[in-house]
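So that we are looking at the same thing, I have put the structure below in structure tokens.
With one protein chain removed, the remaining protein chains of the complex are shown where they sit.
And now, chain A:
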Amino acid sequence: MDVTEAERALLAALADGLPLHPRPFAALGETLGLSEGETLAALRGLQARGVVRRFGVVVRHHELGYRANAMVVWDVPDGMVEAAGRALAAAPGVTLCYRRPRRPPAWPYNLFCMIHGRDRAAVLRALDWAAEAAGLREVPREVLFSGRRFKQRGAVFGPAPAEEVAWTSSTAAS
């Protein structure tokens, strides 16, 4: 999908988020020489085309008390992965859920999710519940708790893409 230069400029202007102003889209447009109506129309267009997923707040998990996270990976038979992924994504504590390619022999897992909890025990409890809910109790899995985080940068596009935001906000230091 094509994104115009004007739309790119608008997204870049949103890099730090919306101004906390009663008319935030008017304030935003003013910096770009756009009217409030033009700004709203451009953002709705980006939303309709799926470039912008949603507007909302990006929370820092750690500040909310979610201090532990794990990447949990599963080797799910191909015919089951769609249903299992949907069920996992709906489970409490699961903050991301993706299907990715297996890379045998080093990596047999094709379903990935992130689980957040207040501590490691809470992550494991959430995992237990999620595995049951998704019918994945008997499916081979591994739990990779995160250790050190080495890098977090601003994104190439100005603002961070959604996937990146979710990953960056998942660590203790973020």
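Simple rule for what comes next: a contact is a pair of C-beta atoms (placed from the backbone, for glycine too) under 8 Å apart; a residue touches a chain by one contact, two chains touch by 3 or more; residues count from 1.
What we mean here is this: contacts and distances are computed from a predicted model.
Per the UniProt record, the chain missing from the shown structure is "Siroheme decarboxylase NirG subunit", taken from the list "ATP-binding protein", "Siroheme decarboxylase NirG subunit", "Branched-chain amino acid transport system permease protein" or "Aspartyl/glutamyl-tRNA(Asn/Gln) amidotransferase subunit B". Screening A:L34, A:A68, A:L96 or A:L136 against the full complex identifies A:L96 as the residue touching the chain left out.
Even with one chain removed from view, chain A keeps its contact list with that chain: residues 1, 3, 8, 11, 14, 16-18, 20-26, 36, 40, 43-44, 46-47, 49-61, 63-64, 66, 71, 81-82, 85-86, 88-90, 92-101, 103, 106-107, 112, 116, 142, 144-153, 155-157, 159-165, 167-169, 171, 174.
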